[in-house]
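Yeah, one chain of the complex is gone here, protein chain that is, but the others are all in their spots.
First chain written, first letter: the chains are A, B and C, and each begins at residue 1.
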Amino acid sequence: MRDYALFIPEYIACGVALLVIALELFAPRLRKDLLAYLTALGAVAWFAAGLAFLDRDPKSYQGLFISDDFTAFFRLLAAGIVFVVALMSAEFLKRQRGVDQGEFYGLLLVAGSAMTIMAGATELLTAYLALEVLSFSLYVLVGILKRDLRSNEASLKYILLGAFSSALFLYGLSLVYGAAGTTSYAGIAEAFAGRDSGLDPAVAVGMMLILAGVGFKVSAAPFHMWAPDAYEGAPLPITAFLSTLSKAAGFALILRLFSTAFVTDAESWRWAFLALAAVTMTVGNLIAIQQKNLKRLVAYSSIGQVGYMLISIAALGYGDAQVGLNATSGLLVHLVGYIVTTLALFSALTAAVSRTGSEEIAGLRGLAETQPFLALVITASLFSFAGLPFFAGFATKLFMLQGATTDETIWIVALAVLNSFISLYYYLMVIRQMYLFDPLGEAVRFRVQPVLWGLAAILLLGILFIGMYPGPAFEFSEQAAKPLFESASAAASARVQAP
Amino acid sequence: MVPLENYLALSAIVFALGVYGVLARRNAVMILMSVELMLNAVNINFVAFAAYLDPGRIVGAIFAVFIITVAAAEVGLALAIVIRLFRNRATANVDEAATMKW
Amino acid sequence: MGAEQAWVLAAIPAGVFLVLALFGRALPRGGDYLGVAAIASSFILFFVVLADFLDTPGKLGPVVNDIQWSKIGDTFDLRMGIYVDPITIVMFAVVVTVALMVNIFSIGYMKGEPRYHWFFAVLQLFAASMLMLVMADNLLLLYISWELVGVCSFLLIGFYWEKRSATEAAKKAFITTRIGDVGLLIGIILLWRAGGTFNIQELIHLAEEGHFSQPYLFTALAFIFIGCMGKSAQVPFHVWLPDAMEGPTPVSALIHAATMVVAGVYLTARLLPMFEVADGMLLTVTIVGLITALLTGFIALAQTDIKKVLAYSTVGQLGFMFIALGAGEPAVAMFHLMTHAFFKALLFLGAGSVIIGTHHNQEMDRLGGLWKKMPITGTTFLIGSLALAGLPPLAGFWSKDEIFVALEHKWGAWAVILLGISAVTTAFYTTRLFIRTFMGKPADTHVYEHTRETPPVMTGALVFLAFLAITSGFVVFHEVGKALGFPGGITEFIFLPHHGPHEYELKWGFAAASLAMAVVGIFSAAWMYWGNDLRRATALANWQPGLYDMLRRKFYFDELYQGMIDRGVLGFSYIVSWFDRYVVNDTGVDGSAQITGFTGGVLKYLQTGRVPNYAMAVALGVIGLALAGLVVRG
């Protein structure tokens, strides 16, 4: 079926994107923060339209895209992230000159829509194109402060390495296509299920190339090196965008690809995810200890988080639908917790940095005295990252690790717990700056912009809510994860129209 | 006739040359040219599979069309960023754009 | 209100914590009366709960009350609830009693300190979390409370954060116990995975039915026991507790003597039926307890800080409790836990009284002869010391005696002899502590001149605890227990379902031996230190300076750990970051010229172009993965 109605929410998002770009073009004197509020409004409409797609029977677009609860989950996530980041940017960009704000907000929306398509793609070409749309938007957004040397440098590094890794990814896709004779996920699963071993070398190498490509996207070590530089150079709200939306999109793609297309050949890749997970979490957390810049710290700490999440992907490969379902819902709920936490952290950081002008950790000195609320939000987010009880990160990480543990992977879960212990160390260093030291300048209390205050407060409540009552978040995640593992019917319907 | 393996071997070699270029060059434009080589190698693969493999016809060719499109767009965007780098720092060498580290 | 509503005990201090934390600064006197009132009402309600529990028709069966916390899909049904059984009741009694005394004592002790309201606020949070910990019916709630008491401990150790040593100690305590917590969390996840539930009773049931395989159960419990060792400061995790004495002394009494540090003992007691199922687990517990009791007994011999002596003594006594658990006698462990809580809290508060009375002196080298100046403190301290030394008829005697009996019964004479040595050292350092503080001639006349007895709000708490230190041991007798309303006496009260009724009988042989050990320790210490005369002790120290130094430096544990941290973790992270900075990342401003001298050779090729370096990492990653992939398949 060529059912173009499946993309109505994305039409809304992209329509608003075009609208803000046009507004900037034709009404250049318009107050710029109106564009941000328009974007946020668009995100709300997009979210509302997305809600209408929940709880529906899966519907396929020509076997290329499927609209099910998994897709709907990421659509809602994308709309939420764009909403928060747009409002954050409204405050942040007030202090920046020479930024094309219409394009900025437009690209946020386009990137968000690309994430939905990545989550719903059931065919390699579609997934690849959606991935590139997202990447292109991010390349531009990272470099949007074009007169800022670091922003420009970050986007250069990002696009060069991104192009390199997407070439590797494509070579992997071509090998898999050659081996399976099709690019549809369901077709690949079928082809790999009963294939003879003559195809093994191509499949083995192809999958590893694909792994490198998606590993780059989610910044798994050793494909992570772009991330700290891009995070540092990007404008603050875009750093938040990178560490939430870009990662979530990468995992959306990985989850559907590996749980539906490659699941019949898990032997080829399960070990690799375990190895990447171990390396990634260790590298991320150890290097994070040495950081002095806030954004780099977040970059390395989020690399550590990716390490934990990759354990769940490895667990997809145990061939058991129940294990896969547990691992996936654990991963999704942790993504939600991680995203809420990251956005809370960045809302507070945006407000703090707009006052101090410093993105160094030492710039937060004495924040507890000058702005106790922000210090509280930052502390809560860092505790949540570290996985302390009562904060979102504890509950969600616990579910994720439990879901991902199998008898063979106990060792890596132990490593993960040990790593989150290491991570507490550098989070405490930040907290120490805020609470134990006196402010650098005069210790005058300052006011937080109402929008950022509101965002931070709501997200803080979110952290606490998920931390103390994770039931709803988990149920939602499980609902989203189910379609991947009830694929018998969905895959069959997709196969009929498989190209 | 020329067997499929010949095409694949050709593609592998061109791809590896592209990888070498990306790793060895220090001029951003030359790195991009190397990436183009890699993408071309991928295209050889896709088209060869499309022409040689029985069930999986045509899709590979369509894939190649889209790769060409993406590659063109990618070059355009990347060159814009390189030009911006050149304006900011009067260089196109990636190892001189290295203020962010550690 | 009945035992099902025992959660109210924790809810009251929790609520008061919020009030004090938010508005305490504005309240008159920092709202200390609110704190005392909260704990006092918990104290009173405890008796209501106790009465209701004893009247429950099932006679001493556990009381359960749980609510659905989160139902998650079809796989998890998380229920959160409370579980009140005799072990819980004993813990309640200890926590509310000591917390009440400490709160009252603190009004005097903390008078005029900065952040007075914050101190009381955290005390309330601690009481609430500790009470929650001991009534949690599932491991998740227990873990959360476990972390919370840890956070309170961290906050209170570092209470004087202007002092560098205090923040260092807080950090040390936090990190050391966190290592244990990592173990606990892994253990919980392992049990959850295999058992599908967090509920402690269900897990015990599953273990007894053989649901877990032996090595799996042993691994899981070993991880949990690491958590217990961290919290209860067992060797090799004991290093944090003596440093934790940087906190205000009432905190040391409450958290680091009577309540939080026994959480490990409590958890082990709670899970003891599982420990018994797992082969070798009980022996592990016993050995850890024995090593701790022996080692810390010797370390305490050479300490000169009053609080440090008491801290090592606490670690050692916790070792005694683990030994009782290792002998499979939770009742005995809980009994010693209770008596120890009372007399050790007494000793710590006594030490606090000395510190206030002498205007912040806690080094024995500057004290002596204080009994005349501080009669109440001195007398109560003497009672506490004798109870710790194990002299009849004080509380410590009865519970220690029980441990000896249990140990002999389970593991035989060798263990008893080892523990006996520890008992002698205990009596020795306790006597030394008392003599050097309260008797003989003052070491520093200036300090002595200015010493005053402390106000009644402090001595009152001492007297009350001294009363308990004398009497709490008697509940071991059926008659006393019954008179108090416990059917069959306290030992029958504290039983786990599969243990038969345990009847206390005084074994005269053991009692005599136990008494002899205490007397030997006391008299040898008295001989060496009588009149606060250090000549004999100095001679001994000079006779074997290496040995003395080793004791004084606590068997070099701190040095060992510091070395491990310096060379291990930080070194590794330093290497990784060095590699990242200099080998992978740093290009130098203009190519390789300047750096050549620095690294030279092959490495300089890695340090130049940056994007190419990153790409190289990607390429090497791909080649590595692909080669491995070809090996695995194909």
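Heads up, the rule we're going with is that a residue touches a chain if its C-beta (ideal position, glycine included) is under 8 Å from a C-beta of that chain, and two chains touch if they have at least 3 such contacts.
Keep in mind that, in the parts below, contacts and distances are computed from a predicted model.
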Worksheet item: So which of "Hydrogenase maturation protein HypC", "Pyruvate synthase subunit PorB", "NADH-quinone oxidoreductase subunit J" or "Spore germination protein YndE" is the UniProt name of the chain that got left out?
Response: "NADH-quinone oxidoreductase subunit J"
Fill in: Chains in view that touch the one left out, judged over the entire complex
A, B, C
Fill in: From A:204, A:257, A:388 or A:430, residue that would touch the chain that is not displayed
A:204
Worksheet, complete the sentence: In the whole complex, of A:71, A:89 or A:137, the residue touching the missing chain would be A:137
Discussion item. Suppose we count only contacts with the excluded chain; which residues of chain A make the list?
Written reply: 2, 4, 14, 21, 61-65, 98, 100, 103, 106-107, 110, 113-114, 117, 125-126, 129-130, 132-133, 136-137, 139-140, 143-144, 146-147, 155, 171, 175, 178-179, 181, 191, 195-196, 198-202, 204-206, 497, 499
Practice prompt. Identify the residues of chain C touching the omitted chain, counting contacts across the whole complex.
Written response: 591-592, 604-609, 612-613, 616, 619-620, 622-623, 626-627, 630, 634
Worksheet item: Of the residues in chain B, which ones touch the absent chain?
Response: 1-27, 29-30, 32-34, 36-37, 40, 43-44, 47-48, 50-59, 61-62, 64-66, 68-77, 79-84, 86-87, 90-93, 95
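Criterion: only the chains that are shown with their structure count from here on.
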Worksheet item: How many angstrom lie between the CA centroids of chain A and chain C, rounded to a whole number?
Response: 42
Discussion item. Need the CA-centroid distance for the pair chain A / chain B, whole Å please.
Written reply: 26
Worksheet entry | Gap in Å, rounded to a whole number, between the CA centres of chain C and chain B | 62
Worksheet item: Can you list the chain B residues in contact with two or more other chains?
Response: 22, 28, 31, 94, 97-98, 101-102
Discussion item. Can you list every residue of chain A that touches 2 or more other chains, as numbers and ranges?
Written reply: 156-157, 160, 164, 168, 290
Worksheet, complete the sentence: Per the touch rule, the chain A residues reaching chain B in their complex are 124-125, 128-129, 132, 136, 139-140, 143, 146-147, 149-150, 152-157, 159-160, 163-164, 167-168, 170-171, 173-175, 177-178, 180-183, 228-229, 232-233, 290-291, 296, 499
Discussion item. Using the touch definition from the top, list the residues of chain B that touch chain A in their complex.
Written reply: 15, 18, 22, 28, 31-32, 35, 38-39, 41-42, 45-46, 49, 53-56, 59-60, 62-63, 66-67, 70, 73-74, 77-78, 81-82, 84-85, 88-89, 94, 97-102
Worksheet item: What residues on chain C touch chain A, complex-wise?
Response: 69-73, 75-76, 78, 140, 143-144, 147-148, 161, 167, 175, 178-179, 181-182, 185-186, 189-190, 192-193, 219, 569, 572-574, 576-577, 580, 584, 610-611, 613-615, 617-618, 620-622, 625-626, 628-630, 632-634
